[in-house]
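On to subunit A.
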Amino acid sequence: MEAEPPLVRVSGLTKRYPGRGGRRAPAVEALAGIDLTLTRGSDLALVGQSGSGKSTLARCLARLEEPTSGQIWFDGTDLLSLRGRRLLPFRERIQLILQDSATALDPRLRAAEIVSEPLEVLGRGDRRERRRRALELMETVGLPAAWAERRPLELSGGQRQRLAIARALAVKPQLLILDEAFAGLDASIQAQIASLLRDLQGRHGLTYLYVSHDLVLMGLLADEVAIMFEGRIVEQGAVARIFTDPRHPHTRALLAAVPSRPTPAAPPPP
Partner candidate 1 sequence: MSARVGRVAALALLAAVHLAALGAGFLAPYAPTAQNRTLPYAPPAPLRFVDAEGVFHLRPFVYAVTEQGSVTGAYAEDRRRAYPVRFLVPGAPYRFAGLPGHVHLFGVDEPARIFLLGADGFGRDQLSRLLHGAQISLFAGLMATVLSLGVGWLLGTVSGFYGRGVDAVIMRSAELFLALPWLYLLFAVRAMLPLSIPPARAFLLLVLVIGLVDWARPARLVRGVVLTARERSYVLAARGFGASDLYLIRRHISPQTAGLLLTQAALLVPQYILAEVTLSFLGLGVSEPVPSWGNMLADLQHYHVLASYWWMWAPGLALVPVILAYYALSEALSTR
Partner candidate 2 sequence: PSSADLLRSEHEVGRAGGRLVFALRSEPKTLNPVTAVDIPSKDVIGRLTADLVHIDRQTQRTAPALAKSWRVSPDGRHYTLELRRGLRFSDGHPFDADDVVFSFQCYLDERNGSPQRDLLIVGGKPVVVRKLDAYRVAFDLEEPYAAAERLFDANAILPRHLLEKAQQEGRLPQAWGLGTPPAEMAGLGPFRLKSYVPGDRLVLERNPHYWKVDRAGRPLPYLDEIMFLLVPSEDAQVIRFKAGETDLISRLSAANFTVLARDQVAGRYRLEDLGPGLEYSFLFFNLNTLDAGKLAAVSRKQSWFSRTEFRQAVSAALDRQGMARLVYQGRGTPLATHVTPGNKLWMNGTLPPPARSLSGARDRLGRAGFSWKDGTLQDGAGEAVEFTIITNASNASRVQMASIIQDDLRELGLRVQVVPLENRALLDRVFHSHDYEAALMALTSEDVDPNSEMNVWISSGPTHLWHLGESRPATPWEDEIDGLMHRQLVTLDARERKRLYDRVQALVAENLPLIPLISPNVLVGAREGLGNFRPAILDPYVLWNADELFWLPSADRR
């Protein structure tokens, strides 16, 4: 019986960075053999200790970083064998919202230009059309169109974050990796964006890979959670299972450390 092939299959992925502090310092092993599968239309949350390699994995998947070894199959194609022009079509299909999105915005460009940039790169629409679409996207993430001419440094942290999200959404990728995309956003905006993502998934069958520390939010957004620890995926499973029956000590530690959030005594009526 032939099951539908997964959208992404990662096997034995490692990434080593040259060490710091002295000539002989050992190399930093950011990824120590990752195996991961993402099925179409699923949401996977990647959770783990700070510095465990989540962002590195995300960057490798988006082909923005060259892994040291291992394989990445995307939709049946060996991604790591592709280079230059042949990679371009895949770039469109995989989008990454970088952690620290503030540095990922060109400080010289204006908000609307930033959002319409992917459209421009992919040659979608004319200038007018692109701008219209950019303003639309800005509105969907809660940025008024009046700010189209602002430069990133004239926005608040959360507004920059939303700009980065809007930009990634402009492409309509197959796989969207959101590296701490919700950090720094207030609950209302988080909810707004979450439902936007959900909506897109429903309409276009997107696959999401979330990287986040917000376990509660991840519990809400993801079907599955993978826990990373020191460059490895130490535990992976359905959200409910992980939350109710964590197996790896690190998972347990993570869950235990979540401060209990106050719930309003009487939820105000809508």
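The candidate set was assembled so that all candidates are chains of the complex that A comes from, given by their letters.
One rule holds in what follows: a residue touches a chain if its C-beta (ideal position, glycine included) is under 8 Å from a C-beta of that chain, and two chains touch if they have at least 3 such contacts; residues count from 1.
Keep in mind it's a predicted model, so treat the numbers as computed, not measured.
Enquirer: Please name the candidate from 1 or 2 that touches subunit A in this complex.
Expert: 1
Enquirer: Which residues of subunit A touch candidate 1 once you look at their complex with the stated criterion?
Expert: 62, 64, 88-89, 91-92, 95-96, 98, 100, 103-106, 108-109, 117-118, 120-122, 164, 167-168, 171
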